[in-house]
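Would you mind keeping the following structure in view while I ask a few things?
Every protein chain of the complex appears in place save one, which is left out.
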Amino acid sequence: MEATSHAFKDNVRRAIVDPGLQKALGMMKTGFQARRLAAIEKLPEFEQLRDVGRDIKNHVLENLDFYLERFERKVTEAGGHVHWCRTAEEARETILGLCRKACAKTVTKGKSMIAEEIALNDFLEEKGIEPVETDLGEYIIQLRREPPSHIIAPAVHLNKEDVIAAFHKSHTHLDPGRPMDDPHMLLDEARAVLRPKFLAADVGITGANFMIAETGSTIIVTNEGNGDLTQILPKMHIVLASLEKLVPTFEDAATILRLLARSATGQEFSVYTTVSTGPRRPGDLDGPEEFHVVLLDNGRTDILGTEFQDMLRCIRCAACLNHCPVYATVGGHAYGWVYPGPMGAVLTPTLIGIEAAGHLPNASTFCGRCESVCPMRIPLPKMMRHWREHEFERHLAPMAVRSGLALWAWLAKRPGLYRAVTGLAARVLGLLGRAHGRYGWLPLASGWTGGRDFPAPEGRTFMSQWRRRSGG
Amino acid sequence: MPAASPRVGLFVTCLVDLMRPSVGFAAVKLLEAAGCRVEVPASQTCCGQPAYNSGDRRDARDIARAVVAAFAGFDYVVAPSGSCAGMIHEHYPALFADEPETLAKARELAGRTHELVSFLVDVLKVERVDSAYSGVATYHDSCSGLRELKVKAQPRRLLASVAGLSLKELPGAEICCGFGGTFCVKYPEISERMAADKAEDVRATGADMLLAGDLGCLMNMAGKLQRDGSAIRVRHVAEVLAGMTETPPIGEPGG
Partner (left out) sequence: MSDARSQILGSIRRALRRDALPADKAAALEARLGDPQPNLIPARARGGAEAVVELFVQMAGNVQTTFSRVKSPRDVPGAVAEYLAGQNLPAAFAMAPDPELDAVPWAERPTLSIRRGRTEGTDQVSVTGAFAAVAETGTLMLTSGPSHPSTLNFLPETHIVVLPAGKVVGAYEDAWARLRAARDGTLPRTVNFVTGPSRTGDIEQRILMGAHGPRRLHVVLIEG
């Protein structure tokens, strides 16, 4: 997709006055948080599991080359194929080649953020292959031709009315007067429309929540079952996964699985956790005849060994989005690329460049809620701060901010002068603001006073009063 | 173990110094009432957080180095702010990772630096305060204090001992108010919307007073409530705990 992260501020202005979006965000705010809390309260070991999960991922990252080679060997032994791809383009071409080999006309897809990252749908369409998203949320936004706004709830920015409109427009073979006001009817309609697509697809493409080095297996986690129909019905199953999804053993995956659903949707476990190892076996009555893993780097190895390495522990649960007050205010599309919210604020600059995504790590109050809920204990605010350091060093921060801060820092390093200036400011602002106690407008502070009053200072600084009190 | 009469260096914080000195004096009163000898190093300015959070590591280090020097030798360093105390406690050591000598000093300073209310409760074992306020208050948990320093139960515990005061819990008390330091002027639309959500939650409690432990958040929330015409008074928690409510609430004109 075309990134609009550079226009974050414009995106924000639109998002804030979009009543439909604000209504949808209002609905998501409390649900995810309450459900997560309820789920983890039932598992006393949750905090310990976070430590174990973090350590597993760190161990993998330190030995990533070893585990990748081992994973490849096991996939091959199970009759599958691993395709190593450095870039989005290589991955797209690889997938196209596989689809052509399978003479594919239609491809069903399970929800995959990596597929969004490499803009796979547009590419396949251009090449004359019809990609069909099968996750309900992904299907809805595919009909609307828009990107997901959330990494696990792609249509969370929409209301029921938007879904009704999209189905009306796209499902033209159905009676236009059919009743649609109950969400169950919408679900039944999507199920009925998608079922023949599942049965007719030539290739199924899914992502992977985990890859297991021990066995060469991949794991997907879903609630709808769409990912399973995607992989068992067509003759070819392609797994598209970025290389940091690796864990050593099933036991390691189980530990992280205990964290994943609870952090994501607040379920104790997702409905379907599917472990796939190679293609159909002799005697099997169903399942794909070919099993391919497209293993994507796309910038991951550039992050490895840097101050952003911890980000590679991310399991895409979206807890950070679900608890971010900024995300809750502006929604996912404002972030302007595939990954929104705190994890996106760290990851997006690594993937599309800090020049294009500079706003994202800045648009955080550092309230720290993301880190406090991250199951993999990723220090998200710290890494956003690292991005700000990169921007500062490269003079990418806005001039007004830079010069204002520079002046402040210059003063803060000169206590005598600082006292004189702050003393004067306190007196002037205190005096002028005394009658009302606050300012409705202040020069150079329209950002603040646009929507808020600014309290007037009391009039004399603490330090000057203290000096007098202690006779200094 | 606290000494019989610990020597405490008060880190006033730049916002309290400039905007609301009465919070500083309330802090002094609370600390002295708890048996501390309070001193205020004259060379202090700011903790350096604005520079640090803006990616300006060099200025942040310079300022931090001055704070480390200014507060050498005290038994404790106390700030009426979870944000500034958190900066010293959590982030100073990270600033000097490659400067072993200052790192040791920064770590040592971090170890004896506390947010005011948690210092009173956790270190000085203060169980009640001698003050009175007649009304219903609600309390917002400022983010840094809450998540970096685990300030949560301590203010509620002391507020429970204020005669005449009843505390009504604020729904979403742990959600950021939208201040975020320079965030509030860099992204004013988002900041203001967050402040508006907070103001709505505050109004819904029916409380007549909003309290918190960080002046930045308080100014933001007071500014939003007052712009909306709300009569809810806004104060730093230390003012109420110290029984120093003669100063007009934040953003209100003097008598």
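Every chain is named by a letter (A and B) in the order it is written, and numbering of its residues begins at 1.
Please note the rule applied: a contact is a pair of C-beta atoms (placed from the backbone, for glycine too) under 8 Å apart; a residue touches a chain by one contact, two chains touch by 3 or more.
Note that the structure is predicted; figures quoted are calculated from it, not measured.
In the entire assembly, the chain absent from the figure touches the shown chains A. Touch with the chain omitted from the figure is made, among A:155, A:238 or A:384, by A:155. Within the whole complex, the absent chain has one touching residue among A:131, A:278, A:349 or A:375, and that is A:278. Interface note for the absent chain: among A:191, A:394 or A:414, the touching residue is A:191. From the set A:252, A:310, A:371 or A:453, the residue in touch with the chain omitted from the display is A:252, counting the whole complex. When the full complex is taken into account, the listed residue touching the unshown chain is A:223, out of A:170, A:223 or A:372. Of the residues in chain A, those that touch the hidden partner chain are 24, 27-28, 31, 43-45, 48-49, 52, 56, 62-70, 78, 83-86, 90, 94, 134-137, 140, 153-156, 159-160, 163, 183-184, 186-187, 191, 194-195, 198-199, 213-215, 217, 223-226, 228-229, 231-233, 243, 248-252, 254-255, 257-258, 265, 267-281, 283-287, 295, 297, 301-302, 304-306.
The criterion applied here is as follows: only the chains that are shown with their structure count from here on.
Chain A meets chain B in the complex at residues 9, 12-13, 16, 325-326, 329-330, 362-369, 371-372, 385, 387-393, 397-398, 401, 405-406, 408-409, 411-413, 415, 418, 422, 425-426, 434-438, 440, 445-448, 450-458, 460-463, 465-467, 470, 472.
By the touch criterion given at the top, residues 12, 14, 16-22, 24-25, 40, 42-46, 48, 50-57, 59-60, 62-63, 66, 143-144, 147-148, 174-176, 178-197, 219-220, 222-224, 226-227, 247-248, 250-254 of chain B touch chain A in their complex.
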